[in-house]
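FYI, not all chains are in this one, though none of them got moved.
We just call them A and B in the order they show up, numbering each chain from 1.
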């Protein structure tokens, strides 16, 4: 066991999977000599060569389309989208193609592939280097979506994603790359897709979150604990398929639920969680289901005070926790 | 490059068979026995010529919805195509989930195809790259119409293939229309093959109604791919002699004269003439082939008509592994 940054955990997960299975390869813009703009793929080109650490033209549709072909024909591609904000040109290839091969071909053609994309704000990226895009894909049968919140999960979920037989979107929050550190085992392990984690036990209400917001939610829970408000915090980790059992169990236990995310509120992941709870745990609810999310503007603005104003944070979350606890 | 006589005969039969099957499908649709048909009529010359130029035991085929004759020549059976048309149990492409003519056949390396135009192009590049990475002697051929060349998928796919020297053949079946849009509204150039210039790969235009010419052009491209020479764009020019699909009425946008003029230049008429002129076909053997094709198609039609509908679980599964 060693303490690692989240970034390092992803790097190591890639490296180990490539060493373990020579069907695994990474492709994307600047992943080679440059090691990716965040250095996640650093050194892979030296160890595995240009063929398995493949620099591509500036063409997200093409990257995903080619990755699909590689997957159809026996490889295990891990495609990198340089920023999640630039995944949209590949939307058709992901949603209409990768997600549907198994179904449309009666299971004869399949797409085991991973798409990695750094997402999220708070890092001075402005409208187009800060986006949260997970909600778009969470609507799509055939896809899986994971968002690691800790280095341990980052490595374990990446390995699970690479070994999965279906297309998996793996979103990594840029601000957590160096901010979030934690113990990572040396031996091989996976974190199963589809399983949430209770990060903090509590009795008054449960807050569901993921990614960077998990950190803020934990800080908020700590803050209100001093005021005798006991908050359970659940890291969703997988956004599709949601861990419905754990979600419902936490609600049955606490009676009050809150969802915190950095993505826009309307039609964000919080909507689905609220819907599941209100449909399947209605009798256990002692209060409204609360969503904490940024205002309905298109992504994070650049200027520091604007960014600060836009992003949810521990203080804003704590305020919502107090209100819900008092309901 | 000489084409063996045996190959010429086989090719002729495949063309006749495809046309016979296609005509029957129109009839079934007009009779209301099936809801929808999209036809490859007029493009059989391209497809059969190209199929025979490939190594059908090893290579990958990524077809598009007109590749009726292509998938037949590649090894699919009239029964399989009819099961697709009727959307019955046993349809190897999709188990009745997809519309007819959305081909796919795992064992034959015919990749499952969707409806959105051109999406298969970058995917085919990935398929080819996988073989290349593993050092296998396998080539991928991917088909599409001239309309598909307008899409970003075409562009990003061809550029990627050229940069990474993928062993892939891009076969554009230029039938001069994309539904109602004539080529002139699709692009400001005469030959689709000129698009190869911008990617740095060879581009050739061939008369798509000339089976042998297509065979030779695709063969050459395949040899280039096999010997590490990378991708080729092959444009085969022809004409869509039927409406876009059974839902279309092409009288709205083109004259009957134009259609009739092109029908006369069709691949069957032309190939037949070539064979007769070279004493490779006579009336008796032609009649025998025709009869055989009709028998095959009759049998396939009956088979599919009587096949059961797919199990209802096909409506919702498999979405994920293990479903």
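Everything that follows uses one rule, which is that contacts are C-beta pairs under 8 Å (C-beta built on N, C-alpha and C of every residue); 3 or more make two chains touch, one makes a residue touch a chain.
These numbers were taken from a predicted model, which means no experiment stands behind them.
Novice: For the full structure file, work out the chain stoichiometry and give it in label form.
Specialist: A x2, B x2
Methods note: only the chains that are shown with their structure count from here on.
Novice: If you average the CA atoms of subunit A and of subunit B, how far apart do the two points sit, in angstrom?
Specialist: 41
Novice: Give every residue of subunit A touching subunit B within the complex, in rising order.
Specialist: 25, 51-52, 54, 56-57, 59, 61-62, 64-75, 77, 89, 92-93, 96-97, 100-110, 141-142, 144, 164-166
Novice: Can you list the subunit B residues touching subunit A in their complex?
Specialist: Residues 60, 91-95, 97-98, 102, 104-106, 111-112, 114, 116, 119, 121-131, 133-134, 152-153, 156-157, 159-160, 163-164, 314, 317-323 of subunit B touch subunit A in their complex.
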